[in-house]
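Shown next, in C-alpha coordinates, is the structure this report addresses.
Note that one protein chain is taken out, while the other chains of the complex remain in position.
Take a look at subunit A:
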(Lines give C-alpha, C1' and ligand atoms only; values in the text may rest on other atoms or scores of the structure.)
Protein backbone atom coordinates (compact mmCIF):
# COMPACT_ATOMS: atom_id res chain seq x y z
CA UNK A 1 0.00 0.00 0.00
CA UNK A 2 2.55 2.47 -0.92
CA UNK A 3 3.02 4.78 -3.81
CA UNK A 4 5.76 7.01 -4.93
CA UNK A 5 4.45 10.43 -5.72
CA UNK A 6 6.24 13.68 -6.20
CA UNK A 7 4.88 17.07 -5.62
CA UNK A 8 5.49 19.58 -8.33
CA UNK A 9 7.64 21.90 -6.24
CA UNK A 10 10.23 19.28 -5.63
CA UNK A 11 11.76 19.41 -9.08
CA UNK A 12 13.32 22.73 -8.21
CA UNK A 13 14.94 21.49 -5.04
CA UNK A 14 18.27 19.85 -4.54
CA UNK A 15 18.53 16.59 -6.43
CA UNK A 16 19.54 14.85 -3.22
CA UNK A 17 15.98 14.92 -1.91
CA UNK A 18 14.44 11.48 -1.75
CA UNK A 19 11.25 10.72 -3.65
CA UNK A 20 8.21 11.50 -1.56
CA UNK A 21 6.63 8.45 -0.05
CA UNK A 22 3.03 7.78 0.81
CA UNK A 23 1.68 5.00 2.99
CA UNK A 24 -2.00 4.44 3.71
CA UNK A 25 -3.30 2.80 6.90
CA UNK A 26 -4.74 -0.65 6.02
CA UNK A 27 -8.20 0.43 7.20
CA UNK A 28 -7.66 3.99 6.03
CA UNK A 29 -7.56 5.53 9.48
CA UNK A 30 -4.61 7.67 8.59
CA UNK A 31 -2.11 8.43 5.89
CA UNK A 32 1.60 9.07 6.21
CA UNK A 33 3.69 11.15 3.85
CA UNK A 34 7.44 11.49 3.90
CA UNK A 35 9.30 14.16 1.94
CA UNK A 36 13.01 14.41 2.52
CA UNK A 37 13.56 13.97 6.22
CA UNK A 38 10.08 15.15 7.10
CA UNK A 39 7.43 12.70 8.16
CA UNK A 40 3.83 13.85 8.43
CA UNK A 41 0.76 11.89 9.36
CA UNK A 42 -2.83 12.90 8.72
CA UNK A 43 -5.60 11.33 10.73
CA UNK A 44 -8.72 10.76 8.61
CA UNK A 45 -10.97 10.07 11.59
CA UNK A 46 -10.13 13.24 13.41
CA UNK A 47 -9.48 15.00 10.08
CA UNK A 48 -6.38 16.59 11.53
CA UNK A 49 -2.64 16.31 11.36
CA UNK A 50 -1.08 14.03 13.93
CA UNK A 51 1.75 15.27 16.09
CA UNK A 52 4.45 12.65 16.36
CA UNK A 53 6.04 11.94 19.71
CA UNK A 54 9.61 10.71 19.75
CA UNK A 55 11.41 10.38 23.07
CA UNK A 56 13.83 7.64 22.01
CA UNK A 57 16.49 9.78 20.34
CA UNK A 58 16.99 13.18 18.81
CA UNK A 59 14.52 14.99 16.66
CA UNK A 60 12.91 12.49 14.31
CA UNK A 61 14.85 11.66 11.15
CA UNK A 62 17.95 13.63 10.29
CA UNK A 63 18.24 12.69 6.64
CA UNK A 64 16.04 11.63 3.74
CA UNK A 65 13.46 9.00 4.55
CA UNK A 66 13.64 6.17 2.04
CA UNK A 67 11.03 3.75 3.27
CA UNK A 68 7.82 3.93 5.28
CA UNK A 69 5.31 1.19 5.94
CA UNK A 70 2.29 0.29 8.10
CA UNK A 71 1.97 -3.16 9.65
CA UNK A 72 -0.77 -5.44 8.31
CA UNK A 73 -3.04 -4.70 11.31
CA UNK A 74 -2.20 -1.01 11.22
CA UNK A 75 -0.94 -0.87 14.82
CA UNK A 76 2.65 -0.24 13.91
CA UNK A 77 4.42 2.02 11.49
CA UNK A 78 8.04 1.92 10.44
CA UNK A 79 10.14 4.66 8.89
CA UNK A 80 13.79 4.55 7.88
CA UNK A 81 16.24 6.23 5.57
CA UNK A 82 19.62 7.79 5.02
CA UNK A 83 20.19 8.75 8.66
CA UNK A 84 20.85 5.10 9.48
CA UNK A 85 18.09 4.63 12.01
CA UNK A 86 14.87 2.67 11.80
CA UNK A 87 12.03 4.13 13.82
CA UNK A 88 9.08 2.02 14.88
CA UNK A 89 5.93 3.93 15.78
CA UNK A 90 2.81 2.84 17.62
CA UNK A 91 -0.07 4.21 15.59
CA UNK A 92 -2.57 4.61 18.47
CA UNK A 93 -0.50 7.27 20.17
CA UNK A 94 1.97 7.96 17.32
CA UNK A 95 4.76 7.44 19.81
CA UNK A 96 8.10 6.22 18.58
CA UNK A 97 8.47 3.02 20.56
CA UNK A 98 11.85 2.06 19.29
CA UNK A 99 14.79 3.46 17.36
CA UNK A 100 17.05 0.81 15.92
CA UNK A 101 20.50 1.85 14.67
CA UNK A 102 21.69 0.55 11.32
CA UNK A 103 25.29 0.38 10.18
CA UNK A 104 24.46 1.58 6.71
CA UNK A 105 21.78 3.64 5.08
CA UNK A 106 18.44 1.90 4.84
CA UNK A 107 16.78 1.27 1.47
CA UNK A 108 13.68 -0.82 2.31
CA UNK A 109 11.57 -1.90 5.29
CA UNK A 110 8.95 -4.58 5.88
CA UNK A 111 6.87 -5.86 8.80
CA UNK A 112 5.87 -9.48 9.25
CA UNK A 113 2.11 -10.03 9.16
CA UNK A 114 1.97 -11.00 12.82
CA UNK A 115 3.83 -7.74 13.59
CA UNK A 116 6.46 -9.67 15.51
CA UNK A 117 9.37 -8.78 13.29
CA UNK A 118 10.57 -5.71 11.50
CA UNK A 119 12.98 -6.21 8.63
CA UNK A 120 15.05 -3.56 6.98
CA UNK A 121 17.58 -3.67 4.18
CA UNK A 122 20.72 -1.59 4.00
CA UNK A 123 22.82 -0.31 1.14
CA UNK A 124 25.25 -3.21 1.41
CA UNK A 125 22.50 -5.64 0.56
CA UNK A 126 22.10 -7.05 4.05
CA UNK A 127 18.57 -7.58 5.40
CA UNK A 128 18.32 -7.16 9.17
CA UNK A 129 15.61 -8.33 11.49
CA UNK A 130 14.40 -6.83 14.79
CA UNK A 131 11.98 -8.77 16.99
CA UNK A 132 9.18 -6.88 18.71
CA UNK A 133 8.25 -9.76 20.98
CA UNK A 134 6.67 -8.60 24.22
CA UNK A 135 5.44 -5.26 22.96
CA UNK A 136 1.94 -4.52 24.26
CA UNK A 137 1.44 -0.97 23.11
CA UNK A 138 2.52 1.02 26.16
CA UNK A 139 6.16 0.63 26.99
CA UNK A 140 9.17 1.67 25.00
CA UNK A 141 11.44 -0.98 23.66
CA UNK A 142 14.90 0.05 24.65
CA UNK A 143 18.18 -1.11 23.15
CA UNK A 144 16.81 -3.25 20.40
CA UNK A 145 19.53 -4.57 18.15
CA UNK A 146 19.09 -5.84 14.66
CA UNK A 147 20.39 -9.25 13.63
CA UNK A 148 21.42 -10.05 10.08
CA UNK A 149 18.80 -12.19 8.36
CA UNK A 150 20.12 -12.63 4.84
CA UNK A 151 22.12 -10.77 2.27
CA UNK A 152 22.22 -10.10 -1.41
CA UNK A 153 25.79 -9.87 -2.46
CA UNK A 154 26.66 -6.22 -1.94
CA UNK A 155 23.71 -5.12 -4.00
CA UNK A 156 21.28 -2.40 -2.93
CA UNK A 157 17.94 -3.94 -2.02
CA UNK A 158 15.12 -2.09 -3.73
CA UNK A 159 12.14 -3.85 -2.22
CA UNK A 160 11.38 -6.06 0.75
CA UNK A 161 8.16 -7.96 1.38
CA UNK A 162 6.73 -10.70 3.61
CA UNK A 163 4.47 -13.20 1.87
CA UNK A 164 0.85 -13.00 3.13
CA UNK A 165 1.11 -16.48 4.67
CA UNK A 166 4.20 -15.44 6.57
CA UNK A 167 6.36 -18.24 5.26
CA UNK A 168 8.68 -16.28 3.05
CA UNK A 169 10.63 -13.09 2.89
CA UNK A 170 10.98 -11.68 -0.59
CA UNK A 171 13.72 -9.28 -1.50
CA UNK A 172 14.64 -7.64 -4.78
CA UNK A 173 17.95 -5.98 -5.60
CA UNK A 174 19.41 -3.67 -8.23
CA UNK A 175 21.13 -6.56 -9.97
CA UNK A 176 17.67 -7.56 -11.27
CA UNK A 177 17.33 -10.40 -8.82
CA UNK A 178 14.32 -11.36 -6.74
CA UNK A 179 14.99 -13.84 -3.97
CA UNK A 180 12.41 -15.77 -1.97
CA UNK A 181 13.78 -16.95 1.35
CA UNK A 182 12.09 -19.26 3.84
CA UNK A 183 11.39 -17.31 7.03
CA UNK A 184 12.77 -19.52 9.80
CA UNK A 185 11.17 -20.03 13.21
CA UNK A 186 13.91 -18.05 14.83
CA UNK A 187 14.69 -15.29 12.34
CA UNK A 188 17.27 -13.77 14.65
CA UNK A 189 19.60 -16.65 13.84
CA UNK A 190 19.44 -15.76 10.16
CA UNK A 191 17.47 -17.20 7.25
CA UNK A 192 19.59 -19.65 5.35
CA UNK A 193 17.20 -21.63 3.23
CA UNK A 194 16.45 -20.05 -0.11
CA UNK A 195 13.12 -21.26 -1.41
CA UNK A 196 13.65 -20.02 -4.90
CA UNK A 197 14.48 -17.15 -7.11
CA UNK A 198 11.00 -16.12 -7.96
CA UNK A 199 8.52 -18.53 -7.08
CA UNK A 200 2.50 -18.04 -4.31
CA UNK A 201 2.06 -15.14 -6.53
CA UNK A 202 4.40 -12.29 -6.71
CA UNK A 203 3.99 -9.14 -8.73
CA UNK A 204 7.15 -7.34 -9.68
CA UNK A 205 7.87 -4.23 -11.66
CA UNK A 206 11.27 -3.43 -13.08
CA UNK A 207 13.25 -0.99 -15.12
CA UNK A 208 12.57 -2.85 -18.35
CA UNK A 209 9.03 -1.36 -18.18
CA UNK A 210 7.33 -4.67 -17.51
CA UNK A 211 5.19 -5.85 -14.63
CA UNK A 212 5.54 -9.58 -14.08
CA UNK A 213 3.44 -12.09 -12.19
CA UNK A 214 5.37 -15.00 -10.70
CA UNK A 215 4.40 -18.27 -9.05
CA UNK A 216 6.21 -18.45 -5.71
CA UNK A 217 6.65 -22.20 -5.29
CA UNK A 218 8.06 -23.00 -8.71
CA UNK A 219 9.62 -19.68 -9.57
CA UNK A 220 8.09 -19.65 -13.00
CA UNK A 221 6.86 -16.58 -14.82
CA UNK A 222 3.08 -16.56 -15.26
CA UNK A 223 2.44 -13.33 -17.05
CA UNK A 224 4.18 -10.22 -18.24
CA UNK A 225 2.49 -6.90 -18.72
CA UNK A 226 4.17 -4.36 -20.93
CA UNK A 227 3.48 -1.22 -18.99
CA UNK A 228 4.86 1.07 -21.61
CA UNK A 229 1.98 0.31 -23.95
CA UNK A 230 -0.63 0.74 -21.23
CA UNK A 231 0.74 3.82 -19.56
CA UNK A 232 -2.23 5.96 -20.54
CA UNK A 233 -4.67 3.60 -18.86
CA UNK A 234 -2.71 3.16 -15.71
CA UNK A 235 -2.34 6.82 -15.00
CA UNK A 236 -5.71 6.99 -13.32
CA UNK A 237 -5.40 3.60 -11.68
CA UNK A 238 -2.90 4.61 -9.10
CA UNK A 239 0.09 3.01 -10.72
CA UNK A 240 2.86 5.40 -11.24
CA UNK A 241 5.55 5.08 -13.84
CA UNK A 242 8.11 7.29 -15.46
CA UNK A 243 8.69 8.85 -18.84
CA UNK A 244 11.45 6.41 -19.54
CA UNK A 245 9.04 3.71 -18.47
CA UNK A 246 10.75 2.08 -15.60
CA UNK A 247 8.29 0.83 -13.03
CA UNK A 248 9.24 2.46 -9.75
CA UNK A 249 6.56 1.28 -7.43
CA UNK A 250 3.46 -0.83 -7.39
CA UNK A 251 0.33 -0.10 -5.47
CA UNK A 252 -3.08 -1.63 -5.26
CA UNK A 253 -5.23 1.26 -4.27
CA UNK A 254 -8.28 0.40 -2.18
CA UNK A 255 -10.48 3.05 -3.72
CA UNK A 256 -10.23 6.10 -5.86
CA UNK A 257 -11.74 8.39 -3.27
CA UNK A 258 -8.51 8.51 -1.37
CA UNK A 259 -6.60 9.65 -4.36
CA UNK A 260 -9.21 12.28 -4.88
CA UNK A 261 -8.71 13.62 -1.38
CA UNK A 262 -5.01 13.78 -1.94
CA UNK A 263 -4.87 15.56 -5.18
CA UNK A 264 -8.14 17.29 -5.54
CA UNK A 265 -8.99 15.39 -8.67
CA UNK A 266 -8.39 11.89 -9.89
CA UNK A 267 -7.10 12.84 -13.28
CA UNK A 268 -3.55 14.05 -13.08
CA UNK A 269 -2.75 16.91 -15.36
CA UNK A 270 -0.22 15.86 -17.93
CA UNK A 271 2.21 18.66 -17.17
CA UNK A 272 2.25 17.84 -13.49
CA UNK A 273 2.67 14.22 -14.30
CA UNK A 274 5.64 14.78 -16.53
CA UNK A 275 7.34 16.97 -13.95
CA UNK A 276 6.66 14.37 -11.32
CA UNK A 277 8.00 11.63 -13.53
CA UNK A 278 11.17 13.56 -14.17
CA UNK A 279 11.73 14.06 -10.46
CA UNK A 280 11.06 10.41 -9.72
CA UNK A 281 13.58 9.52 -12.37
CA UNK A 282 16.33 11.68 -10.91
CA UNK A 283 15.75 10.54 -7.41
CA UNK A 284 15.46 6.90 -8.34
CA UNK A 285 18.67 7.02 -10.28
CA UNK A 286 20.31 8.80 -7.35
CA UNK A 287 19.06 6.03 -5.14
CA UNK A 288 20.33 3.28 -7.33
CA UNK A 289 23.58 4.70 -8.57
CA UNK A 290 26.64 4.19 -6.45
CA UNK A 291 27.68 7.29 -4.60
CA UNK A 292 30.70 9.09 -5.98
CA UNK A 293 32.77 10.80 -3.35
CA UNK A 294 35.15 13.65 -4.07
CA UNK A 295 38.84 12.89 -3.63
CA UNK A 296 39.30 14.64 -0.32
CA UNK A 297 36.13 13.14 1.06
CA UNK A 298 37.35 9.71 0.02
CA UNK A 299 40.66 10.29 1.76
CA UNK A 300 38.81 11.34 4.85
CA UNK A 301 36.65 8.26 4.81
CA UNK A 302 39.71 6.09 4.36
CA UNK A 303 41.25 7.51 7.51
CA UNK A 304 38.20 6.72 9.55
CA UNK A 305 38.13 3.12 8.40
CA UNK A 306 39.19 0.17 10.47
CA UNK A 307 41.68 -1.73 8.35
CA UNK A 308 43.71 -3.27 11.09
CA UNK A 309 44.60 -6.88 10.65
CA UNK A 310 43.54 -8.91 13.60
CA UNK A 311 46.28 -11.31 14.58
CA UNK A 312 45.83 -13.60 17.47
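One rule holds in what follows: a contact is a pair of C-beta atoms (placed from the backbone, for glycine too) under 8 Å apart; a residue touches a chain by one contact, two chains touch by 3 or more; residues count from 1.
Keep this in mind: contacts and distances are computed from a predicted model.
Here one chain is missing from view; checked against "tRNA (guanine-N(7)-)-methyltransferase", "Ribophorin II", "GTP-binding protein RAB5" or "Geranylgeranyl transferase type-2 subunit alpha", UniProt names that protein "tRNA (guanine-N(7)-)-methyltransferase".
The chain omitted from view is touched by exactly one of A:52, A:95 or A:126, namely A:126.
Listed residues A:26, A:74 or A:148: the one in touch with the omitted chain is A:148. The missing chain lies against subunit A, touching residues 124, 126, 148, 150-151, 153-155, 175-177, 179, 181, 184-185, 189-194, 196-197, 305-310.
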